[in-house]
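Excluded from the complex is one protein chain; the other protein chains are retained at their positions.
Per-chain numbering from 1; labels A, B and C assigned in written order.
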Amino acid sequence: MHPEKQTHDFEPKIIAFVCTWCTYAGADLAGTSRMQYPANVRVLKFPCTGRIDPVFILKAFQQGADGVLVSGCHPGDCHYIAGNFHARRRFAAFRKLLEFVGVDLNRLQFSWVSAAEGGKWVEVVTDLTEKVRAMGPMTEFKELAMEEQWSGAINTPELKEAYSQI
Amino acid sequence: MSRIGVFICHCGENISRTVDVERVAQQVGKMPGVAFSTDYKYMCSDPGQNLLKKAIQEQNLTHVVVAACSPRMHEKTFRKAVEAAGLNPFLCEMANIREHCSWVHENREEATVKATEIVGMMVERVKKNRVLPTITVPVTKRSLVIGGGIAGIQAALDIADCGHEVILVEREPSIGGHMAQLSETFPTLDCSQCIMTPKMVDVANHPNIKLYTYSEIELVEGYIGNFQVTIKKRARSVDEDKCTGCGVCMTKCPQKKIPNKFDQNIGMRTAIYIPFPQAVPNTPVIDRENCTMFKTGKCGVCQKVCGPGAVDFEQQDQLIIEAVGAIVVATGFDLYTIDEKPKGSLIKGYGEFGHGKIPDVIDGMTFERLASASGPTGGKILRPSDGKEPKQIVFIQCIGSRAREKGISYCSKVCCMYTAKHTMLYHHKVHDGQAYVFFMDARTPGKSYDEFWRRSIEEEEAVYIRGMVSRLYQKGDKIIVRGSDIAVGVQVEIEADMVVLATAIQPQKGADTLAQKLGISYDKYNFYSEAHAKLRPVECATAGIYLAGACQGPKDIPETVSQASAAAAKVMTLFSKDLLEREPIVARVKESGCVGCFACKKVCAYGAVEEKEIRDRQGNLIKTVAFVNPGVCAGCGTCQATCPSKSVELDGYTDEQIVAMIESL
Amino acid sequence: MTEPIDTSIYSAVTAAIQTEAQRILAAGLVTAIVGYAASRRNGSTQPIIVTDAAAAEKLIFTPASVNNLALYLTKAKKEIPKKGKIGIVVKGCDLKAIVGLMGEAQLKRNDLYLIGVPCAGVLASTVQPSTALTADTIASKCTECDARLPSDCDYVPNVQLPTQPQLAGKYAVEIARLEALTPAERWAYWKEQFAKCIKCYACRQVCPFCFCEQCLCDRNKPQMVDTTPRPAGNTAWHIVRAMHLAGRCAGCAECERVCPMDIPLNLLNRKMAKELKELYDYEAGFEVNDKGPLTTYTDKDDQSFIK
Partner (left out) sequence: MQKYISQQNLTTLLDTLIKQGTRVVAPHMNAGVPLYEPIQSAADMATGQLPRRSAKEAFFPVCEDIMSYEKEGQRISLKDIDPARFPETVLVGVRPCDAAAIPVLDEVFSWDYKDEFFLERRKKTTIIGLACTAADDACFCTAVGLFPGETKGSDLFLTPLEDGGYACESYSDKGETLINGNKELFAEPTKTKALSLAEPQTEKIDLKKVKSWLDEHFEDPLWDGIATRCVGCGACAFVCPACHCFDIVDEGTEKAGKRRKSWDACGFWKFTHHASGHNPRDLQPKRYRNRIMHKFKYYDDKFGQTLCTGCGRCVRVCPVGIDIASIVEEISKK
C-alpha cells in the first residue's frame, strides 16, 4: 500500500509561487486526478502572479530553497485581466538580474499552468525537482547567510558544523 | 500572543491513508503559538464543524487552521463556522493536505513530513492575518440598460417590473433591434413583430423605464452600486414632448428616396422618418445628412406642416448624467459584411461570393425584410435587381462562420435554423420555386429545432447539399453557383435566380470602444467576456456590469431572452440589499508611506486607483497620494508588487503573511 | 592612454550660468537655484542652493561638478522648500533623471527652470578633484554618454561642444566580461564586491529615484531585507535596489560615485537598462514617458523563458 520512498542523496527544497485561479487549481486537479509527483514542492498561493514580488523569490532562495517555481495563468486567461502580463515583464527583468549576480537560472522556473492542466503541473514540478536534484544543493545563499564581516566573525565549532551541513 | 487552533482532517481515508494525521497534529501542537491541535474524521461534517466551534470557545482560540482539502473546496465552509463561533472569518486559513499532498504522494513518510510543513506554513501565515471587516458599498437602485433590442427590452422590463427604475439607452431612433426586422421566427414561425411590438409598447408605457433613443453612452465613471453615466442624446430635431406622431411631416417630406437601413437599404424612406411603422417612440427623427433644410438651409416643409410645432431645426445634442447602480450591456450583433475588410479588422472579406457586386446575392437579414409582410415588398419574395420572383434560390451557410482562414473560427449558431426557416418561407410564398442549401453541418440543438430542420427537407422540399460553394458568378440574369456535394462526391452547378448568404454574426460596430468606456474585457472578435464561461455567464469581471444577448456571443431569441432575464435577476439580487457586501480582499494605501508616484495606478486594470490630496488643517496641500477604491478593486495585488515602497497592501495577502510563510519553510 | 579631454568651455559655461542665474533671480523668475560651488579641497565642488542674485557669482561648472542635483528637487529632500519655481543646473545625464521624475509624478516641468550644461565629461570618483580630465580620469558613465547637450531646457549656454576623443564604453566592456563568466564566477565576483558594503545607504540617499518616504528596506513588518551590513543582507539589498531601479534609472551613476567602498553599483543598473532595451526597446531619454517598461505590457511580450 505504501511504496518505499525512493532514496536520493539529496532532496531539494522547491518553493512554488502560484496564482489561485489557474495554477493552484491546476495543482488541485492533479490531486483529484490522483497524479503522482515528487513531494519536494511547497506551494504558496497568491491571488494573481501580478501580486508576486521579486523579493519573494530572493527571500525563498535566502530561506534555503534549492529551486523556485513561479506559475500562473496563460496569457489572456488572467482572472484579473492583465496581472500575468505585468508579471511576465517583471520576471523577465528580474531573472536577468539574478543571472547577472550569478544565480544559475536553472533553479528558477516560470510556467503557465491553467486550471485544466493538472498534467502540466505534474510535469513542471517533476522536471524542476529532477533538474535541481541533479544540480545539487543551492549553496550560494546558504553560505552567504553564514558569512560575517571579518571583524564580527568568530570561528565557533557551531559555525563550522553549520557550514559543513550546507 | 496568538492561540491558534489546528484541525487536521482525515477526509474519511482520503488524507489519513497516506498522511499520518495524528503525527501531524502532534508535531503541529509544538509549533510556537499553537494552543490546540487535533485530528478528526470529517472536518466539513456537522460534528466536525461543531468540534471547531466548541474548541474556539473553550480554548479561547484567536486563529484557526483547518488542514484538509483545497481551500477552493471548503474555505467558505470553515470561515462561516469560525464566524459562527464569534471569530472574524478571515482569521481562519486552510492548509491543503489533500489535493496538494495525500492524493499526489504515495509514500507515507514523505507525505506526513510535507503535510506538517504545509500546516506549519499556514500556522505562520494565520498569525499575521488581520480581522477584515466585510466591505459595504451603498447601492443606487437604478439600472442602466444599453441596447434596446430584445435582450435590452427583456432585461429592462424584468427590472422595472420588480419596482426599480431603468434607464434604457438605444443608439437607433427606435427600440426593437434586429428582432423587429425579422419576418417569422423559428421553430414556431410566429410573426416576429407580433410578439415583439407589444413588448416595445410595454417599455414605452412602463412607469419605471426612462427611455433614451437616438442616444449613446459617452462616459462611464464609478463602480458597482455607484456608476455615473453620461449619455449623449443626439438631436432628433423633433420635440418629443410636442410631437403627436401624426406622421404628416413624413408624407410631406420632399426627400423620399433615402435607403432605409431598417429595410436593409432595399426600401426607401424620407429625411424626416421613423424607421418602421411600429417604432417606439413613435416620434420621427430628421436625418440631417439627407435633409434639404440642413443641406441647403431651404425647405422646412415639415416644420410648416407640423401642427403642434414639434419640428426644431435648432435642437442640440444633449449630455445627460444618470446615476445608476448596475449596468446591463445588451448591444447585440451585426452581420458580417463580406465584401470588405474593415481597417484594422482581423477578418478577411468574401469577395468571391459577389455580395455587394451581384445585386441578387443578398444576406439573410435582407431575405427577412423581403419575406416580412411589412417589408419593402409587402412580403413578396422579389429579386432586388428586377423585381422578378426567383424560381431557383440558393442558400449558402457558414459565410464567415467557422472559417478560420477568414479569421472567424466560431459558429454563429443561428444560421442553420434561420436558413431552414428561409427555405420554408420561400416555399410558402413561391410554390413552384426550388430552394437549395449548401451546408457544412446542420446544427440544430434546441427544443423542436431538429424537427423543424427536417421539416424543411421532408415537407418543404428544400434540397440540402453538403459542401461548400467554390465559385459563384453572374451569367445573364442567372447566378451560376458551383460547388461540390461531398456526400455524393460530385460537382454541382445550379443556375440560381437569387442567392442568400448566411453571414456570420459579429458584435456591433464600436463594441470595443464601449467596452473601454465601461472597463470590461472583450475577446479578439470584440464579443464581451463573461466573468466565468460556465458559472458566471452573465456577469462581467468588472463588478456591477452584466451581459445580455448576442453582444457576448451568437445567440438565438429564446437564449437571449433567458440571458436577459438572468442579467435582470443579477441586477435585482444586487438591488435586494441597501448595502452591497464585498469580500474584503482589496488593496489599501498606507498614506504615510505613499509618495504619489502612481505606479499602482499605471498597472491597475480596473481603474481602482485614484489620486487623493492630503491637506493640513489650514488647507495647504501636503501631498497627493494614491487611494484605492474598495468598491472597484478586484484584489489582484499587482499594485503592491509594483509599489516601490510597499505603501499599498492587499489585505489577505500582505507581505507579512507571505514572508511568514516563506520563513516557515 | 592618458588622452586629455578638452574642458576649456567650462569657464564660458560658468560665466554664462552666473549671468543667467543673476538675471532670473533678480527678475524673480525663480525662488532658488541649485548649482555647484567651489569647496575647500583643491578643485572640488559641492552642491549649493542660491536664493540671492548677489550670490550667483558662487556658481561654477568644472570637471568636478559630479553631483546629480536633481536629487534636491525630490520629496526625499524635505529640507529644501519647494515653493515657487526652482532653477537647477543640469548635465544631460541629470536631465534624464528629471525627465524620469516627471514621468513618476514627482516633478512638474512648470515648476522648474532648467539651466542645461553642454558637458564634455566629469571626473571619476576614484581620482582627486584637482585632477585634469583625461580618457583615464573621466567618469565611466561619460564614456557611454549620449546626452552631452541637454535639450528642452530653459537656458543653455551658447558654447560649442569640443569634439570628444572616442572612448571605449567602460560599462559595456565590463558587462560583456561578466556575462562571459559562469554563474559561479559571477557570484564570486559580486560576493567579494557586496561583502565590502557597510550599509551606509549613500547609494540610496543620492539616487534621484529613491524618493520613497520610507524605503522598503527600512520597514520591519515584514523585514524584507536584513538590515545588518553582513554579506547576506548586503547582497539582498543590492539586488532589491537594482530591481527597483530597473526601467527607471536614468544612468547618472551617482550610486557608484558615492560608494565609499567602490562597489561598481552602476554595472547592475546598466545591465538592467541593456536588458530592458533589448526586451522592450526602452531607454531613458529626454522625453517624458507616462509609463515605464515595467508598468506596462503588450500581449506580445517575450515569454521564451516561460514553460
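For this structure, a couple of remarks:
Note that in this section a residue touches a chain if its C-beta (ideal position, glycine included) is under 8 Å from a C-beta of that chain, and two chains touch if they have at least 3 such contacts.
Since we're looking at a predicted model, the values are computed, not measured.
Counting contacts over the entire complex, the absent chain touches A, B, C. From the set C:Tyr10, C:Tyr72 or C:Tyr155, the residue in touch with the chain omitted from the display is C:Tyr72, counting the whole complex.
Residues of chain A in contact with the chain left out of this view: 63, 148-152, 154-156. One chain is missing from the display, and on chain C it is touched by residues 39-42, 44-49, 67, 71-72, 77-80, 128, 192-193, 196, 198-202, 204-206, 218, 223, 226-230, 233, 254, 257-258, 260-262. By the touch definition given at the top, chain B reaches the unshown chain through residues 30-33, 124, 127, 592, 660, 663-664.
Everything that follows uses one rule, which is that only the chains that are shown with their structure count from here on.
Taken as a graph of touching chains, this assembly is fully connected, with contact between every pair of chains.
Chain pairs B-C and A-B differ in how many C-beta pairs they share in contact, with the greater number at A-B.
If you average the CA atoms of chain A and of chain C, the two centres end up 35 Å from each other. Here the CA centre of chain B is 50 Å from the CA centre of chain C.
Chain A and chain B have Cα centroids lying 38 Å from one another.
Within chain C, residues 216, 224, 294-296 each touch two or more of the remaining chains.
Of all residues in chain B, those that touch two or more other chains are 603, 642, 655, 659. Residues of chain C touching chain B in their complex: 75, 104-106, 211-216, 219, 221-224, 244, 290-291, 294-296. Residues of chain B that touch chain C in their complex: 592-599, 602-603, 623-624, 642, 644-647, 655-656, 659-660.
On the side of chain B, the complex with chain A involves touching residues 17-18, 70-72, 96, 98-101, 103-111, 113-114, 117-118, 121, 521, 541, 585, 603, 605-606, 634-638, 640-642, 650, 652-653, 655, 658-659, 661-663, 665.
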